[in-house]
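For this depiction, one protein chain was excluded, whereas all remaining protein chains were kept in their positions.
So, chain A:
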Amino acid sequence: MKFEDLSTLRPDLAFIAHWVNKGAHVLDVGCGDGAMLRYLERGMGCTGYGVEIADDKVLESTRRGINVIQHDMEQGLDLFGDNAFDMVLCLSSLQMMQHVEARLRDIVRVGKEAIVSFPNFAYWPHRVSLLKGRMPLSRSLPYQWFDTPNVRYATIHDFKDLAEKCGLEVLEYVALAEGKPVSFLPNLRGSLAVFRLRKKDLVVA
């Protein structure tokens, strides 16, 4: 897949790919159909693995020719060694975890850097919904409250605090709207929050 294809299909992935170094050893947690890892491998000389729980996604990833490990991230990342990866991606799946802090600590353990994305609950249409007394429904939060795989909701500010608590230094963060970065009032105007994180030299317990 060419970058242009990735860009058309998944603008958020195309943006994120810019933050991955060429040739990096990557773990893509919740790799879905494997499009991102496939691009990183073919387009940027990266190596690595996807982690995915759903049968159909594992199959799609295998069809794409990426190496995927079928595993429930909720069970932790014990399969992987300390500092085994240059980069851990966790894109739009952390909000589905019961134990977000433990999972984030797993990411810190196995990777030197990480990119984490999640739907930004503070996105203005979400705020409007709440003001109207309703749970948000949007492209980034497309599920009814009673039927959603998302069990945790966060805003950019909230996540920043947790990342730092877990031993990650926030190198950069952006809010994306339709795959494009929003620089003005990101926590209000971005539907997807993306953090670029690096393990702190001294990990805070």
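In this section, contacts are C-beta pairs under 8 Å (C-beta built on N, C-alpha and C of every residue); 3 or more make two chains touch, one makes a residue touch a chain; residues count from 1.
Going forward, contacts and distances are computed from a predicted model.
**Student:** Quick one: the chain not pictured, UniProt calls it what, "Homoserine O-succinyltransferase", "LemA protein", "Nitrogenase molybdenum-iron protein beta chain" or "sn-glycerol-3-phosphate dehydrogenase subunit A"?
**Tutor:** Listed in its UniProt record, the absent chain's protein name reads "Homoserine O-succinyltransferase".
**Student:** One chain is left out of this view; which of A:Val68, A:Leu104 or A:Val194 touches it in the full complex?
**Tutor:** Of these options, the touching residue for the absent chain is A:Val68.
**Student:** Check each of A:Phe15, A:Phe80, A:Tyr123 or A:Tyr173 against the chain that is not shown and name the one that touches it.
**Tutor:** Only one of A:Phe15, A:Phe80, A:Tyr123 or A:Tyr173 touches the chain omitted from view, namely A:Phe80.
**Student:** Which parts of chain A face the unshown chain closely enough to count as touching?
**Tutor:** So the residues of chain A touching the missing chain come out as 25, 47, 49, 55, 58-59, 62-63, 65, 67-71, 78-81, 84.
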